[in-house]
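Written below as structure tokens is the structure these notes are about.
This part shows chain A:
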Amino acid sequence: MTNLHSSKVLSVKNISVSAGDEPIVKDVSFDLYSNEILTLMGPSGSGKSTLLRVLNRLADLESKLNVTGDVTCCGKSIFENYSIYFLRKKIGLVFQKPCIFPGSIMRNVLFGVRHHLKLDRKEADGLAEEVLKKAHLWDEVKDRLNKSASILSLGQKQRLCFARVLAADPEILLLDEPTSSLDPHSTHEIEEALLEMKQTKSIILVTHQLAQGRRVSDRIVFLSSKEGVGRLIEQGSVEDLVSCPKTKELKRYLISEV
Partner candidate 1 sequence: MVSSIRIWKNQLFILLVYLSGFITVSLLFLGFILLLSKGFQSLSLEFLLSPMREGGISGGIFYQILGTLILAITTLFIVFPLSMGFALVKSIYIQKAFVKKTMELFLYILNGIPSVLFGIFGFFFFVKYLGWGKSWFTGGFLLAMMILPTTTLALSEGINRISSEYIENGLALGMRKTQIIFSIILPQSFSSFLSGVLLGLARAVGETAPIMFTATIFSGATIPTGVKESPILSLPYHIFNLVQESYHPQALSNAWGSSLVLIMLVILISGIALPFRLRAHEEAKV
Partner candidate 2 sequence: MKKIGWIVLAILLLPSILNAKEGEVKIKIQGSTTVNPVISEAAEILRAERGWTIYVDTQGGSSGGISAVGEGFVDIGMISKPISEADRNKYASANFESFKIGIDGLALVVSQPVWDSGIQFLSKKQIQQLYERKILNWKELGGQDSKVVFYNKEPGRGTWEVFSNWAYGSYKNSPLVAHPEVGANEEAKNKVAFHNSAITQLSYAWAENSERIKAIGIQLPTGESVMPTKETIMSGEYPLSRSLFLVTNGKPTGYQKEFIDFILSDRGQELVKKYGYLSVR
């Protein structure tokens, strides 16, 4: 049951994506409400990541992809009346593989936001501390902020990327299987951070781990690939889908994951 009083932040209406003439995702529609964690779940190859890249228009870059259907954010279509840069500031994306820019931890955290805002020394430090705390990385790096970021562990690097996205204060957060290659401790930290983040932001999490989906998300959108094309199978709250799956694809998936 969606909490009724919260407003619709993002709605995806019959989005289809095809590479040349060969479809990847077919006719997917779902809504994202404010202060909610929505999980896109399904076996790999069901177009989850492609769909995510449509939401912050990274898909525009790959010339061979063409996207039909519409996505509206706060009532306005993201393809027409949004400057692409403002859109990406508003909708943050955390990639699966952490990508650290050369330079110190501090420089990495502020890498995105310093292109959007003019921050003096004090504001920058304050902002960095704020987002590093939100990403549960502050205690592990607070005394070596000026050291090179490349010495961090994989889990720490991913949380640093998470902090970097948070620094621009996006309203919506997209995460593309953020913990798939991380150690349990980092995975737990990120999941904790996501739950805290729910108070102020709306989050779409892509994962193929059922356990993570159950632990973290409010609602689940289950995607699966039929004849090689990703389709929306079912969507609903965690309890509805897990306890009484309606479609056989979801049933087979639940059995294989458990």
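Following the convention adopted for this analysis, a residue touches a chain if its C-beta (ideal position, glycine included) is under 8 Å from a C-beta of that chain, and two chains touch if they have at least 3 such contacts; residues count from 1.
Quick note on selection: all candidates are chains of the complex that A comes from, given by their letters.
Since this is a predicted model, take the numbers as computed values, not measurements.
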item: For chain A, as assembled in this complex, the candidate in touch from 1 or 2; value: 1
item: Residues of chain A that touch candidate 1 when the two form their complex; value: 56, 58, 61, 84-89, 92-93, 95, 97, 99, 101-102, 111-112, 115-116, 161, 164-165, 168
